[in-house]
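Written out below as structure tokens is the structure these notes cover.
Missing here is one protein chain; the remaining ones are kept as they sit in the complex.
And now, chain A:
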Amino acid sequence: MLQINNLVVEIEGKRILNGLDLSVKAGEVAAIMGPNGSGKSTLSYVIAGKEEYEVLDGEILVDGENILELEPNERAARGVFLAFQYPLEIPGVSTMTFLKAIMNAQRKAREEAELTTPEFMKRVKAAAQELHIDQEMLRRGLNVGFSGGEKKRMEILQMALLEPRFCILDETDSGLDIDALKIVAEGVNTLRDPARAFLVITHYQRLLNHIVPDTVHVMANGRIVRSGGKELALELEASGYADYREQAA
């Protein structure tokens, strides 16, 4: 589903990704672990299409199509979804209005009919309930005044509603207490599907107890330096990242 070949990315003349290769198959949950500053968020932004990063080399293929020239919304329409490490607040745009806008925008891009209001409400209600999101929150400005955990749950709510095919979760576990972590993990696990792939980015192994990955990749200095099965996460938990810092340097 996702194939990244030799991705080289700079920002403001500083090289962040250094010939990164990664492959994720349909149905797979791949985890990326790595020290702070190794380029994990950069990778997720570049896949989603953030402008300020300069891609110097390489390609990102989604189902065989290179998406590097596509606008972020075009990538979203092809099923790419990024749950942000730091979801943004948008005062003045109610969460409900926003959810309806994004769902219908993607449907329109795929030439599907817009959702009727009752159908939309039904879907939002069901998904919000699963994630223990209060109806009252949905009336507030998007993410405005939400706690860190509420913001993360709101990201997962959007993921559930948009039904993307390739989901990136960037440190969705950070800032969550154990109960919130379980709710979020449950939300993700429900969406696991043979036709859907996940890239779960995390600094800690903790999340992977709840979202059990098929593969684990270690990232250091802008590259994947080691790949393995889920046991690799446990090993990292015990040994830390020190070895990889040296290895990549």
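Side notes on the structure shown:
As a convention for this text, contacts are C-beta pairs under 8 Å (C-beta built on N, C-alpha and C of every residue); 3 or more make two chains touch, one makes a residue touch a chain; residues count from 1.
Going forward, contacts and distances are computed from a predicted model.
The chain not displayed here is annotated in its UniProt record as "Fe-S cluster assembly protein SufD", chosen from "Ferredoxin", "NADH-quinone oxidoreductase subunit J", "Fe-S cluster assembly protein SufD" or "Tryptophan synthase beta chain". Among A:Leu68, A:Val93, A:Leu115 or A:Val212, only A:Val93 touches the chain left out of the display.
Looking at A:Gln106, A:Thr172 or A:Asn221, the residue that reaches the missing chain in the full complex is A:Gln106. Within chain A, the residues in touch with the undisplayed chain are 45, 48-52, 71-73, 75-77, 82, 84, 87-88, 90-93, 98, 101-102, 105-106, 109, 141, 158, 162.
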